[in-house]
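The structure follows.
What you see is the complex with one protein chain gone and the rest in place.
And now, chain A:
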Amino acid sequence: MIEIKNLVKRYGNLVALDYFNLEVEEGEIFGLLGPNGSGKSTAINCMLSLLKYDRGSIKIFGEEMAPDNYKVKKQIGIVFQDVAVFEELNVYDNVDYFCGLYVKEKGKRKQLVEEAIEFAGMKEYRKTYPKKLSGGLLRRLNIACGIAHKPRLIIMDEPTVAVDPQSRNKILEGIKELNRQGSTIIYTSHYMEEVEQICTKIAIMDHGRSIAAGTKEELKSMIKTGETLTIEAVFVTAEQIQEIKQIPHVFDVEYKEQILTVRCTKAKHNLIRLLTFLQEREISFGRVFSELPTLNDVFLEITGKQLRD
């Protein structure tokens, strides 16, 4: 459905997209995950033909994307990171205006607008002006304006930034619903939890490149970490740390501020083996946590830095 090949975009000396490649299949919720400045929004703006790029190609629905490719544009819905609505129009008028850019027929448009308002849970705010809406409701209006015309492809550029948890969950549920209704979704975020929660396929971006792509399981299987064990331990000697490193499947041990972090490859009974060792050495310990690898671990292992650094 979307095919981006060797896309290069420079801002002077700064390379924002560095031979960026991407493939999105119809029906996916495709997550573009990366820290701020990794090139997610630049990639989106190039896809939408808003930005000039230095080289590469972008094909959407099998057609070369261009500013005057209205056939393709008609099938795309966009939800920008910043709220893009008219402050001077009420909720209904805003949704109707943006839907009107895509759908000319009045009767059909009226129905679509009603559905979008209902979808965004804003029925009782139809006549409300944006400045009277809370941050969460404003985001929902932003989404309603972007999806009212029932596009085949919806691009969402960090739609949950600065949104309260309740509204965030509602938005994420809404995105899954849109996908169920048949829309393919490209979702950019630097919140790995969100991407993990809703995306069926993910590309991790850093410095304008796609450094890994696949399902979340595929991404996690790419890395060494299978399990991260975190234990509150009062005192652990350097010798004991060396001994922990000898435990099967353990490949990294860190002890800092009475927190022992042990990274193991994917295997059964890692936690039991570690706790047995601590008991045998009579090392006092408190709370114990076991975490399966996250996308942050994937990012950390590939780039050597945290996703939110």
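Here is the rule we use: contacts are C-beta pairs under 8 Å (C-beta built on N, C-alpha and C of every residue); 3 or more make two chains touch, one makes a residue touch a chain; residues count from 1.
The definition used in the following text is that contacts and distances are computed from a predicted model.
Asker: Which one, "2-oxoglutarate oxidoreductase", "RNA polymerase sigma factor", "ABC transporter permease" or "3-methyl-2-oxobutanoate dehydrogenase subunit VorB", is the UniProt name for the chain you do not see?
Answerer: This omitted chain is identified in its UniProt record as "ABC transporter permease".
Asker: One chain is left out of this view; which of A:52, A:127 or A:256 touches it in the full complex?
Answerer: Among A:52, A:127 or A:256, only A:52 touches the chain that is not shown.
Asker: Which residue numbers on chain A touch the omitted chain?
Answerer: 11, 45, 48-52, 67-68, 70-71, 73-74, 76, 78, 80-89, 93, 96-98, 100-102, 106, 145-146
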